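Not every chain of the complex is shown here; the ones you see sit where they belong.
Lettered A and B in written order, each chain numbered from 1.
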Amino acid sequence: MSKATTPFHGVIPPVLTPFNSDGTLDTDSLRKQVERLIEAGVDGLFALGSSAEVAFLTREVRRKALETIIDQNAGRLPVVAGVIDMTTPRVLQHVEDAKALGADALVATAPFYVRTHLTEIEDHFRAIHDAAPELELFAYNLPVSVHVVLDIPMLMRLAADGVLKGVKDSGGNDGYTRALVAARRDADLAEFVVLTGSEMTVDMAYLAGCDGVVPGLGNVDPYAYVELNDLCTDGKWKEAVALQERINKLMAVAFVGDSGRMGGSAAGLGGFKSALHHLGVFTTPLMSPTHVPLNDEEHAKVASIVDTYAHGV
Amino acid sequence: MSKATTPFHGVIPPVLTPFNSDGTLDTDSLRKQVERLIEAGVDGLFALGSSAEVAFLTREVRRKALETIIDQNAGRLPVVAGVIDMTTPRVLQHVEDAKALGADALVATAPFYVRTHLTEIEDHFRAIHDAAPELELFAYNLPVSVHVVLDIPMLMRLAADGVLKGVKDSGGNDGYTRALVAARRDADLAEFVVLTGSEMTVDMAYLAGCDGVVPGLGNVDPYAYVELNDLCTDGKWKEAVALQERINKLMAVAFVGDSGRMGGSAAGLGGFKSALHHLGVFTTPLMSPTHVPLNDEEHAKVASIVDTYAHGV
């Protein structure tokens, strides 16, 4: 499948943000990780997603991270930039940055913190598109963070009007995924891209008709997701399920951190970063403040899971 | 009661952010409103709160608004600055700005968008205090936006350690307010300030032991809240209830906007700004994008409510 004709399909990992010991952005590790992902054969790079700790990054650090990814990528893959912030005016600042730095597409959530209305959410996506009509725009369904489920008829209206290229769905609701694909078909919007953000049910999502995946765990084992994408695309479902189940054993790294001691973000990102540190890609497993770090025992457990289940490492 | 000895008690309105027709900050109207609030006898000014549309303001506009308020206030009242953002590193940028501009105190919520743990929330407040130990810090309990209720034992720990000066409680739960006051007494932390953000139940909150109120509606009728504070402080409960009930008739401006057409923020802020436009304080009733504006009929209804129920206008 040619990337030129099917942009934004396949595996588009949300690139993690490595830090130096002093908490500053570790651009060398970030470049290494970009290189590693491209070598593994992924189809695009998603910069500044939730897995990149975008919620913790200042505007300046976001710019530096995006610039580094785009520079290292050097046009090889499409780069999608998260422009995630509370409301339209603040998102538009990130849109401006993404445009200036040369991103190929944008990902935005609905507004959060504020109590909105469907019309206000729809206008939000229209305003983002108007500010950068030359960039493809993806809506990000992330109820766990945004506390809103994106309305499917709204998404179809925005797609029909050329505002949205697609949706990244991290809702974890199989009926919603199904309904998205059905709505796309009913509206005759075959070009509308549906990406799943749920790394443990990629086979199920592809069976329902998803076009790609944005797997945080793809930072640890991009090869596995590239292979899973191929199996699903080729209709080799039995093999796909077997691979998905092996991948899910690796996903255990995200649950090593003790939930009695830290939040879900800390455990999940902490596990991914610990794995990349163990693999020698990141110089530290540090997360943004005030994430609780994994302890030594937890790091050892992550290393053991990686050594057992990661693919081609 | 002397302001010098009881700072951060009484009426501390969250100053609204007026806009010019082109959407830029209307500093003249903002100065007029600051002057109007001071003349009415309020006890402090809360800049960059939720009612100020802080979630919609870029860092640059936040700075300009805070600078204008501080400049116009000219040291007459304590100025509390909201430093509301998704996570610690981003909040710390606003802390830096507030410090540089001369705020007297800060208000921060727990992190949002991310899945945190009690320890991470506690560390968040500690990090803010460490960045500006000379400024008083208030925790902002706002579950409707932040989707977390601040843990009372945590607040008491932070108060005992000198991290927190108080809490602004907009939880709308009378049992929580009661429990806050009881915890303060049990911990022998009489200096810990409990402010309510619920403008329709101020009398109830004061009866339970609250020290002050941060009323969005106080932008429209600061005189009423100053009088209500005095009545409550003097134990004139019958008169306080009667005044609260009259104030609540005025609060109807926040529910004029049709909830079938706009979100709760648009209706509430739209009503307040429409009222201030009607009163000649603001040159426009504009809100940040993508709030749905009130229509002409709704503006007329707001004007009629203001003319009937606002105090001393």
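What we mean here is this: contacts are C-beta pairs under 8 Å (C-beta built on N, C-alpha and C of every residue); 3 or more make two chains touch, one makes a residue touch a chain.
Small disclaimer: the values here were computed from a predicted structure and weren't measured.
Visitor: Since every chain shares one sequence and 2 appear in place, tell me the total number of copies in the complex.
Guide: In total, this homomeric complex is built from 4 copies.
One rule holds in what follows: only the chains that are shown with their structure count from here on.
Visitor: Superimpose the Cα atoms of chain A on the matching ones in chain B and note the rotation angle, 0 to 180, in steps of 5 degrees.
Guide: 180
Visitor: Taking each chain's centre as its mean C-alpha position, how far apart are chain A and chain B in Å?
Guide: 36
Visitor: For chain A, which residues count as touching chain B in their complex?
Guide: 55-59, 61, 84-90, 93, 111-117, 119-120, 123-124, 127, 144-147, 259, 261-266, 288-292
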